[in-house]
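Working notes, structure below.
All protein chains but one are shown at their positions in the complex.
And then chain A:
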Amino acid sequence: MQFSRKKKLLSNPQNELYGHCLQFYSQPPTENMSLSEFETFAVERLKLLKTVENLGVSYVKTSDPYHKKLYAELTNLNFPHKTEADDRKDQTGLTEFEKRRKDHISHFILRLAYCQTEDLRRWFIQQEMDLFRYRFSDLPARYKTEFLHRNNLQYDTLSVEEKRKLAVKLINSSYGVSGATVEEQDFYKVPFQDALDLVRTRKVFLQGGYAYIPHQDIISIVLNDFRTRLSKALALTARSLPAVQSDERLQPLLSHLSHAYVGQDYSIQKNIGKISLEQIDPLSAKSFPLCMRQLHKSLRDNHHLRHGGRMQYGLFLKGVGLTLDQALQFWRSEFVKGKVDADKFDKQYAYNVRHMFGKEGKRTDYTPYSCMKVILSNAPSQGDYHGCPFRHSDPELLKQKLQSYKLSPSGISQILDLVKGMHYQLACQKYFEFTHGIEDSGFSLNHPNQYFIESQKLLGGGGGGGGGSKEVKSEPEMPQKGQNMAAKTPSTPHPQTQALSKQDAAEMEDLDSLFKDE
């Protein structure tokens, strides 16, 4: 009995599959499982990925608290976290093998749910990559090497001679590489395209199109591999999706899962037309978050905003409740006070405004930017006023600005401390509390329009409400500067319009190409 059980274990292909605590998810699961287990697995992985996303905003991804919190969540949701596995059950009644199985299966379920649109794929890949990065970097060296072997990952190493020749440059290119460590550790030479994260941040030595990567940073190339494989796999999954979707048990479950990742999107509908143009000035001082207040002020001062500012502010105002006609009137009346005459406005800028309302180009009804989008993408450059003031301002200037808004010195220093710790959203929330004279705002801020609605609730303005639709909507990418006329249109179609707009085929991108693009 004993013997046969052991034998069974050894010959079990699952055992081979779960021999290492981390995997590239190259083999899909083939076993039968119950629907309820299917659902539990999926929901719990989604929870895990949501945690990954939230932590990524609040903490530096390599920092201690990030690792600790993520570890806690993995343990909590019964995902594997041990380097060695055996058949012993822990207090939750699960063995480490069973947890690995859950990791494996739940990943593949979410692939089904998240392969459908570019937006979903991008989100899924990002979270899975962050999760993988954490889990890989947490491995002891021996297990890292074993992982590379198991997955056949081989990279060209530098000879001792080459290392000696490039020593100084190698030392100056990576943090934590010194004369001694250059000699000790392996350096890998890969095309720079395979180590984009290191190239982007200038944390690697580049020569002749090759990146020279110290072993300590090998996670970058492994992660790149992971991303490439996952992108391709998702593209393939999307192709076979019709078969899965015809299963009426799975279809509602999958679509529910994929819609769960976005919170409220604050797209209008409900509050449309509830606000008049005259109200904007007073509202901007009372109820706009700092980023929008700043954009509003610079628009009034300069009678102009560059593209990034128009998008961020324009969509916010749309979310606040401006109609298209109001928006056109609002922008036109301001722009004509500056260097743009009415004719030029109608030619160059009106398209842009109509586009935001889904009346041009691909006709996507764009949603206002979330804090995360404002903080992470399209950082402001010369001449720009958009972005997050807590993230993109010199602390000194931020301080002055807060002073001019009559915040108390102690309040200002609390805010600046949060900024220093890179908790930009918390800093904004503090700002909310101080400007509204409350102790605890009682919500967790992640959207400028949420700020507005909460503020209106407190002030009794009634401009609140907010869009309840939980659909996944797309946010526009940066269209071209200047010629926003038919120039590039955003690339993420609204799920529902996708089927309708054949004529807009041009603006849609094919799965495979998207994946090359991250």
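Convention: contacts are C-beta pairs under 8 Å (C-beta built on N, C-alpha and C of every residue); 3 or more make two chains touch, one makes a residue touch a chain; residues count from 1.
As a working rule, contacts and distances are computed from a predicted model.
S.K.: I want to check something: the complex is missing a chain, and I'd like its UniProt protein name from "Trafficking protein particle complex subunit", "NADH-ubiquinone oxidoreductase chain 4", "DNA replication complex GINS protein SLD5" or "DNA primase".
M.R.: Of the names offered in "Trafficking protein particle complex subunit", "NADH-ubiquinone oxidoreductase chain 4", "DNA replication complex GINS protein SLD5" or "DNA primase", the absent chain's UniProt record gives "DNA primase".
S.K.: Using the definition of touch stated at the top, determine which of A:169, A:256 or A:359 touches the missing chain.
M.R.: A:169
S.K.: Where the complex has a chain not shown, which of A:41, A:147, A:266 or A:385 is the residue touching it?
M.R.: Residue touching the absent chain, from the options given: A:385.
S.K.: Touching residues of chain A against the unshown chain: what are they?
M.R.: Touch set of chain A with respect to the missing chain: 169, 171-173, 175, 192-193, 196-197, 199-202, 205-210, 294, 298, 347-348, 378-387, 389, 392-394, 396-398, 478, 480-481, 483, 485-488, 498, 501-506, 508-511, 513, 516-518.
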